[in-house]
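Only one protein chain is missing; all other protein chains are in place.
After this line comes chain A, so read on.
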Amino acid sequence: MFRRKKALKTEDTHIKQLADIVGPKEVLFHKEDLISYESDGFTIHSHMPKAVVFPKNTEEVAAVVKYCADHDLPFLARGAGTGLSGGAIPLNGEVIISLVKMKRLLHVDLENRQAVVEPGYVNLKLTHSISDKGYYYAPDPSSQYCCTIGGNVAENAGGAHCLKYGVTTNHILGLEVVTPAGDIIEIGREGIADVPGYDLLGLITGSEGTLGIVTKITVRILKNPEEKQTVLAYFDRVEDGSRAVSDIVSRGIVPAALEMMDKIAIEGVEAAAFPVGHPKDIEALLLIEVDGISAGIEEQIDDILDVCKKRNVRSVKVAQDEKERAKWWANRKTGFGAMGAISPDYLVQDGVIPRSTLPQVLQKINEVSQETGLRIANIFHAGDGNLHPLILFDARVPGETEKALEAGSKCLQACADAGGSITGEHGVGIEKREEMRFVFTDQEIQAQTDVREVFNPHYLLNAGKLFPSSGRCAEIKAEQKKAASE
């Protein structure tokens, strides 16, 4: 009763109206309640939302959106808030539509290999709920224990096992979407492939919540492979480790995952919650997983061991059981957070390069580290060339945050120069808007904003994300600096 009273105690008509739609308990608007919604996983930037609403179903989402559209209120959708590029930060004082209460698993159809979930459903829960029947959901971002599938769709999330199985977009079969005007549309009926028309499924996936709000998702589920084997290899030279990556792939092996960590990253993960006992003096480690038919695995493992030996591996071992395998993966998957054990702050970057340019780009990142005087750890999905330079800094030291941002940008420039991309799975958000210019011309950016205009003509949904805009960007950079120095 008390909360109810509190929720209604406002003079703001918009908030009253929104409370009418979702119920008074499902609206936050007091400053102290809004603080945790000021930013997401990209904590360098923050801004206060107008309110946060928690719809329980598609109709409520549509009604909220319609209300916002009719009253010119900016709005955006948010899942678990684990995004690393600031896509859910309410830059314009948005009404945040939190989808965490729409978290049901609606339907599982094993015969047709699909499941239907609400957007607030947590990624890992899906695998947990079908694993007893021998199935799983493939995309596995490191935050999968808490990130939502709705958020994964918005960001086109990847993960360690995307090398063989693809990223989120390769696993989305259908979407129910609330358009920025408040209409409910269904794309990809019943998860059926190639429905005639432009591929809106593919376009909306990865559009970072700027084209519509996803309210229902049909995903492809996969059968567990018969067998998995995981190899851990230690190298004295980064170069040998990177060459081994290319050699493995060149031998016609498609590993399920092929991960690399460098010395500073290893220092971090060993100091954090899930140490494995990696030697401190190695320069690089590879974590390689192959899966598939048991009869063929041994041969692939032999091939991988052979490659490692030819590339001067110091030592290499195969996980003896599931426990050991899980330990290695826990160590890797908590790698970003582990940097907290060796540095007060860190900035994660997310560049992609052609695999063959790995040694040169790592060298370049090393130079950026020397130029800026900031340590940079590297954890990456080496198999698909997706680098995560982790720039270690101390925000309490004046100027260091700016320096870290600059170092991050330089790392991305190095990736772009090598023929790569500025983001492989974290998204552009607000973090990399300017860096979009490293890979696209103005005309190419315009081609994309043209598409946005079709969906989001009044630009009330998640404005100011993804693209640099000439007038605005300078302003935001200044804002970013200001926020960073506060």
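Here, a contact is a pair of C-beta atoms (placed from the backbone, for glycine too) under 8 Å apart; a residue touches a chain by one contact, two chains touch by 3 or more; residues count from 1.
The definition used in the following text is that contacts and distances are computed from a predicted model.
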Review point. According to its UniProt entry, is the unseen chain "Carbohydrate ABC transporter membrane protein 1, CUT1 family", "Acyl carrier protein", "Glycolate oxidase FAD binding subunit" or "Na+/H+ antiporter subunit C"?
Key: "Glycolate oxidase FAD binding subunit"
Revision key, fill the gap. Sole touch to the unshown chain from A:Leu34, A:Val195, A:Leu305 or A:Ala341: residue A:Val195
Point to revise | Of A:Gly93, A:Pro279 or A:Gly296, the one touching the omitted chain in the full complex | key: A:Gly296
Practice item. Write down which of A:Glu26, A:Asp40, A:Glu60 or A:Glu155 is the residue touching the left-out chain. Key: A:Glu155
Check your understanding: For the full complex, which residue in A:Leu34, A:Leu203, A:Val276 or A:Ala341 touches the chain that was left out?
Key -> A:Leu203
Exercise for review: May I ask which residue of A:Glu59, A:Glu226, A:Asp281 or A:Glu322 touches the chain that does not appear here?
Suggested key: A:Glu226
Review point. Residues of chain A in contact with the chain that isn't shown?
Key: 110-113, 134, 155-156, 158, 162, 166-167, 169-170, 179, 185-187, 189-203, 205-207, 211, 223, 225-226, 246, 249-250, 252-254, 292-296, 299-300, 352-356, 381, 384-386, 419-428, 432, 436, 439-441, 443-445, 447-448, 450-455, 466-467
